[in-house]
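Missing here is one protein chain; the remaining ones are kept as they sit in the complex.
Chains: A and B, in written order; residue numbering restarts at 1 for each.
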Amino acid sequence: MLQRFLHHKTAVATVSLVLLVALIGIFAPWIAPNDPLATDIINKFAPYSAEYPLGTDNLGRCLLSRMIYGIRPTLGLAVLTMLGTICLGALMGLLAGYFRGWIEEVIMRVVDVMLSFPSQVMVFAVVALLGVSVQNVIIANVFIKWAWYARMIRTGVMQHRNSNYVLFSRCIGTPERFVLLRHLVPSIASDLAVLASLDVGWAIINISTLSFLGLGVQAPTPEWGAMLNEAKNVMTSNPTQMIVPGIAIVVLVSAFNLMGDALRDVLDPKEVSE
Amino acid sequence: MKQYIIKRLLTAIPLLLCISFVCFVFINLIPSDPAEVALRVRQVPIITDEAIAEVRAELGLDKPYLVRYLTWLVNCLKGDFGISYVNPSRTVAGELLRCLPATLRLAGASFILVILLSLPIGFFCAVYKDSWFDRIMRGIIFITTAMPAYWVGLLLMWSVSIKLDLLPTSGSGSWRHLILPACTVSLSYIATFIRLIRNNMLENMKQDYVLYANVRGLPQKSILVKHILKNSMHTCIVALGMSIPQLISGTIVVENVFAWPGLGTLCISSIFNRDYPVIQTYVLLIGVLFVMFNLLFDILQSLADPRLRKEAA
Partner (left out) sequence: MSVIEVRDLCVSLKTKKGLHPIVKNVSFSVNQGECLGILGESGSGKSMTVKAFAGLLDKSFQVSGQAVFNGRDLLKESKESLRRLRGRQITMVLQNPMTCFDPLYRIGNQMAETFAVHTQWDKAQIRSRSLDILERMQIKDPAEVLEKYPHQLSGGMLQRIMIGIAIALEPDLLIADEPTTAIDAITQFEILQEFQKIKSGHQTAMLFITHDLGAVSKVADRILVMSNGEIVDKGEFSHILHHAIDPYTKLLVEKRSAVMARYRLALQKEASQ
């Protein structure tokens, strides 16, 4: 599988890009040329220069530094959201698939209702209910997305429950739970990886949208969506300020989308024969 | 057929009840006591325990949960959604009705754009698969799915309104105000539908009935339009129909970018002002719209498809 991965150019390129961005975010204090919060009013709207490689914003803050520090909330929150979603979805899916009976009934009915609600509106409803803050944004996004994963994982469990090796293990007396998990995890893992990497892109857009509207990460903290919100106010005087964060979002989201497709090629056993 | 429609209608009722119950629970989950909120909204200077108790009785908050739900539900059915916390002189229904036309106008314009653009583009992408046109379109689709709607809005606003000075930047009033928001809203949906129609047509082209139509020597145009397009539209019709409520709810972000005075702007300002009844009713409205449109297009599809339509006799 590693071989196949290394031979897939898109997969290697996108994964490296994402890792690179993540590393830049992690080592932001060492990489960023300036303090992202330090204002320099005299030099506001400065063009590119050695001191400010991407220029400065309306308060004279270094745009490049803000972009670099902005990776932390933008990418970090999206990844956190996906981890939360997968954990909750997996837990519910496994519960439903493993215990069956009324537990499954209840969980799946809740999943149905969740899926029939418009997710966009639900995010706003949850944020409204819990109040505007960063962790509430994550909760809201996990809340509207877990049902998809729960359903997928339950389907996986159901398929494997009745497969031959589980029936076989039942006969020879190995604990069924153990066998189920051992076979379930690798078979679901590939689907999960594909779906999750596509959804990280979705989460980045969603979280930045909330920040843009002022419902997520709040103003002085550098986050790409929040930066665009600030840029909007000075659009007439300094339009370049909204270009950089926007392109960064598009590139990162595209990378995740491409990565999802590439992972599907790499991981899907059906493609092996071709 | 009648039986199917009735059955479908009946299955929608529990879902509607579920949605209404969720919305009802929603307002009871808010961190602050509704009675206290109500007092603060009325700008009562000193909030005493007696005053709170009084308001609780007035709002019916001391009754059992289920009774309160039923009263609320009955009120909703009568069109009474309560009073805005922020502006006690206004009813929630009035607020929503005031903003609804603007949102409907925006969603309607976007829907027309979506249909007008995605149908022909999707069709030609499928017919000329892998041609330069298809490749370019696929590239555009790929980029637009990665673009946040608000950024697209900002870019359009800056390029068309500020740089070229062709259209107004924000607000509403004339049809010229409508163009940019409608383009922004429809952009991501157009991408989705082009892909849907293209893939669906390509899937149909592999079917036996297309081979047999070729075997019978039918002209290519007739095979494409009469057979393939019609078959794909049959599968896409539900998705197209469901895009209407999605467009209505999808205007939230774009309305805020362009200061369009619709439901989305109302919703966001209500979130900032903690005007819970308005948010609750908005969520309820969108939820009901989703169920209704789903129902409507399910039934429409089963009416249009001979395989699903039962014999009249």
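We take it that contacts are C-beta pairs under 8 Å (C-beta built on N, C-alpha and C of every residue); 3 or more make two chains touch, one makes a residue touch a chain.
Everything quoted here is computed from the prediction, not taken from an experiment.
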Touched by the hidden chain, restricted to displayed chains: B
Which one touches the absent chain: B:25, B:211 or B:225? B:211
Considering the whole complex, not just the chains shown, which residues of chain B touch the missing one? 207-209, 211-220, 222, 226-227, 230-231, 234, 305-307, 311
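Keep in mind that, in the parts below, only the chains that are shown with their structure count from here on.
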Compute the distance, rounded to whole Å, between the mean C-alpha positions of chain A and chain B. 24
Which residues, counting only chain B, touch chain A once they are in their complex? 15, 18-19, 22, 26, 29-31, 142-143, 145-151, 154-155, 157-158, 162, 245-246, 249-250, 252-253, 256-257, 267-268, 270-272, 274, 276, 279, 282-283, 286-287, 290-291, 294
Can you tell me which positions in chain A touch chain B when the two form their complex? 113, 116-118, 120-122, 124-125, 127-132, 201, 205, 208-209, 212-215, 225, 228, 231-232, 235-236, 239, 242, 246, 249-251, 253-254, 257
